[in-house]
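One protein chain omitted, others in place.
Take a look at subunit A:
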């Protein structure tokens, strides 16, 4: 047998033995999250329904659209690859080539959520990117914040159970989230002499926004929108969901294979020794 072939055979056996030792490796982990969420809020009291388009700015040709977003409406979230997006809003039914009523851009961050909000009167539209929190509330708690979109210059206060969520908030301001006990809360809002009351049911783990809006009668009104929700009653720790059959079966197989592999290495080693001996013999001859 030619030397090179024998050496090749030795290599194959050795590699196979090595592979068997390394085989029970951990499976590859999933790629890290590279998507985020965006939604749209139409908060301009004298602007009719709009069609909203999102276009990826970074090379992609991806276009998303949501039609007929009315005043006071907050869209569902879109899940999008991270990156920058142009947002344009046009009168409902208008051609996509027409001049937008308002436009802006939004950065989608991995695992983050944002609301593209349009505030103000039609003659003075302003967009603002509001970041929406996605952190787990404490056990048994929920979170709520106030988005002050009333266009009047008089500031707005919102209290619940006698405690303030916001005091004297100017138009377009967004309060931090306030952690509250899960349950039904009465919300009292005031803007000068204008007052309104609403209730909100917050389940454990929910995160919500309360929008203060102008109504057609010149007063204020509250709208409640769920931002996100976690598992109510978060379990602690891991799950025990196995009895070990597969592990022990695999272990037995590994043991068998390892034995076979080790045997292979021994055979190869023996062959190598034989070859070396033969070479030495030949050299002497």
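The rule we apply is simple: a residue touches a chain if its C-beta (ideal position, glycine included) is under 8 Å from a C-beta of that chain, and two chains touch if they have at least 3 such contacts; residues count from 1.
Throughout what follows, contacts and distances are computed from a predicted model.
Taking the options "NADH dehydrogenase subunit E", "Class F sortase", "Response regulatory domain-containing protein" or "Cell division protein FtsX" in turn, only "Class F sortase" matches the UniProt protein name of the chain that is not displayed. Here the missing chain is touched by one residue of A:40, A:54 or A:74, and it is A:74. Annotation for subunit A: contacts to the undisplayed chain at residues 24, 26-27, 29-31, 33, 35, 37, 39, 45-50, 70-74, 76-77, 79, 90-99, 101, 113, 122-123, 132-137, 203, 205-207, 211, 213-216, 218, 221, 223-248, 251.
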